[in-house]
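Only one protein chain is missing from this complex, and each of the others stays in its spot.
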Amino acid sequence: MAQRSSLLARTISTLIILILILVAIAVVTKLLGSRPFERTVVEMFIRVMLVVGIYIFVGNSGVISFGHMGFMCIGAYAAAWFTIPAVMKQVSLPGLPNFLINTQLPIFLSAFLAGLLAALFALIVGRILMRLSGIAASIATFAMLAVINVVYSNWDSVTGGTGSIVGIPFYTGIWTALGGAILVVIIAYLYQISRSGLALRAGRDEATAAAASGVNIVRERLIAFVISAFVIGVAGALYGHFLGVVNPDAFYLGVTFITLSMLVVGGMNSLSGAVMGVIVISGIIQLLRWLEKGVDLGGTTLAIPNGLQEITIGLVMIVILMFRPSGLTRNREITWRFKGATKPSE
Amino acid sequence: MSRLKALGLAATFGALISGPALADDIVVGFATAESGFMQAYDKPAQDAALIRIDEINKAGGLLGRQIKVVTADTKTDRAEGAKAGLEVLDKGAELVIVSCDYDFGAPAALAAEAAGKVSFFLCAESIKAGIPGVGPHSFSSSVLAAVQGATMAEWAYNKKNARKFYRLLDTWTVYNKGICDGFDWQLPRLKDAELVGSDTFKNEDASIASQISRIKALPQEPDAIMLCTMMPGAVSAIKQIRAAGIKAPILNGSGVDGSYWLSAVPDLSNFFVPAQGSIYGDDPNPKVNEFNKKYKEVTGGDPSSQYVYPGYVLIDVWSKAVERAKSLDADAVVAELEKMKDEPTLFGPRTFTSEIHHQNKGRYLIIETTNGKPAVVDEWTISEAIPVADLLKQ
Partner (left out) sequence: MTALLQILFDALSLGSLYALGALGIALIFGVMRLVNFAHGDYIAFCVFALLWPSIDAAAIVFAGNLPTIILIPLILAIGAGLSVLSEILVFRRFRNANPATMMIASFALGYVLKNFLLMLFSSRPKSIDLWSNLSQQVEIAGARIPLLQVITITITIVILIALTAFLKRTRFGLEMRAAAENFTMARMLGVKANRVIMLAFAISGMLAAAIGLILATQSGTVDIQMGMSVMLVAFIATVIGGLGSLPGAVIAGFLIGGASVLMQVILPLEARPFRDAFVYGAVIACLIWRPQGLLAPKSAKQRV
């Protein structure tokens, strides 16, 4: 117990710094930003939730997962089922069971239930998948994502098929998204200093030694898998309330790769890496988009051609990884002592 | 010479977009894709819309005021789409024109709806692009996908004497499903017509060999194959069907209109597409052919498919509604739009009601491709509008 509290004392600064950074971004945006810019920041906070959610599993276990956006899909659709007005559901989603058609829950309760549904699904699937490790586990999670995508794209009466479903109330603004991001960062932090989190990290770094010390890697992995599924399910729900439409296509390969890239570019074995990866990549993308629209330089507008933004961001990612193969944070946590950052969760 | 002219007209567009906005100008905002996947589909219709705006401005403007265009790029991304919608609204847009596809256009349209402004989809053909999927101020100027399927079924039944139909659905998009839904709605209304078989595939399938084997296993070749798909998978499917020696007429949605892909299937014949207007220079309405010429002068190329036309139609019907309402007030404009019944446009009549802001019945040209040459062969309007209740169920 004493050890735990000293661990807490040594690492809490990371949590505080990360939260302060997020709050600072939100406050500055609120003071200075335009409406479209505010939406960019909201989207970024949701991405923080997603990437930190992936980190809870991937960072702690060392197993790359391609499947986590499946939980986002489950969460977003669950939020749609819980919050769309009954009249609209009868028409657009007639296959839903009656009790679902007739319920319309408050947004926070619905988001919580959406997370639970994703977690439940993860618990069931994870019992099978978590037995695998390495690349086989990665492929299995990808197969899981593909199955979720195919089912949600074709089960027309319950999900509306490949089309978007609408009628989800707009809710997620900058403060909700900030709250979500902070909450997720806290969850991730608490998990990684928990007994299970430490055991899983031990298993990641030294599988044999950890197993010999009585760590049940499969069980710890399952715990991380379920927690991360819950977090991403909630993020999916908030995303639905942010965009007002959900569509299976939005939760497939595109978002899988962008979130994984953010995680790896930031540094996949540290919480700071997950958060900073999102902030840095989102920042660069936004900068390039401004350039694409054109910048006024003493009367002449300088603009880069449309489409160059995507090419540049790809190149920037390659270059960052070339020089920092373990990510911008070098897999370490940010602490008060900026010079000599400590290793994660030591 | 035409290149020079094109440059000149392009300059006019440039002025339309970047010229200084006067307080008196009416602002029309395009929240469409200028990059990414949807760009190739948004740009042609947007150019057509700009042509109509230019015509209106040259003729003295709308309510005596000039129309000024502002744009924002959705980057073919849903979240960016919502931002683009806000951006043009912040620039004072009275009308927000959004991406061609319902899924990509909806976020921007929802932003316009929340701001109480009228929004138009460039060419969306889903029932959701309008009241059910956005709200009471949202419209689409194209014709529903279901009407295309229903039109082809009824036309083939009457003019090609087709009785035994086969249905092949690509499950990729709502548009594809929409065509087949319209076909399914129409078929039971045709006496003695029967469905001899049905199958699905995926647009990205590298090979549809097993689907073709199933058609070939039928005791006799069907009278017509209803093919509900779109680019790029359509070309592959058509090519493979013909390569397998199946010669039955193929009925399609408008998504495969255009001659740009025909080189992939040399000497394609017995192939039918519904279109709102002909891009092949043989439209029964000479004004359409004039428009095609104008489009070429402005953009430097012929229209690539009929999906250019809805852009022109939308500015046309919106500006008429504004003139009739004598106001830009969204509710007043919507009320005038909803009074339109068989309103003539260059590309077929348009009807809007308080129940549906889309066309559930429409005049289509039937384009037949023979030996790789498409040409208008007929014109068809389904005998009965598809009821809104049926459309929503699908």
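The first chain written gets the first letter, and so on, giving A and B; residue counts start at 1 in each chain.
Quick note on the criterion: a residue touches a chain if its C-beta (ideal position, glycine included) is under 8 Å from a C-beta of that chain, and two chains touch if they have at least 3 such contacts.
All values reported here derive from a predicted model rather than from experimental measurement.
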**OP:** Report, in label order, the displayed chains that the undisplayed chain touches.
**Re:** A, B
Subject >> Hidden-chain contact residue, picked from the options A:Val28, A:Leu109 or A:Ala136 >> reply: A:Ala136
Original post:
Out of B:Gln211, B:Gln276 or B:Gln359, which touches the unshown chain?
Top reply: B:Gln211
Original post:
Out of B:Glu55, B:Asp90 or B:Asp199, which touches the unshown chain?
Top reply: B:Asp199
**OP:** Would you write out the residues of subunit B that touch the absent chain, in ascending order?
**Re:** 35-41, 76, 171, 198-202, 204-207, 209-211, 213-214, 216-217, 231-232, 235-236, 239-240, 242-245, 258-266, 301, 304-305
Subject >> Missing-chain contacts mapped onto subunit A >> reply: 64, 128-129, 131-136, 139-140, 142-144, 146-147, 150-151, 154, 207-208, 211, 257, 260-261, 264-265, 268, 305, 307-308, 310-311, 313-315, 317-318, 321-322, 325-327
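To be clear about the criterion, only the chains that are shown with their structure count from here on.
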Original post:
What is the distance in Å between the mean C-alpha positions of subunit A and subunit B?
Top reply: 37
Subject >> subunit B partner contacts - residues on subunit A that touch it in the complex >> reply: 34-36, 39-40, 43, 91-92, 94, 153-154, 156, 161-164, 166, 170, 242-245, 247, 249-250, 289, 292-293, 306-307, 309-310
Original post:
In the complex of these two chains, what residues of subunit B are touching subunit A?
Top reply: 34-36, 39, 73, 75, 78-79, 82-84, 86-87, 90, 102-103, 106-107, 110, 114, 126, 128, 132-134, 171-174, 177, 392-393
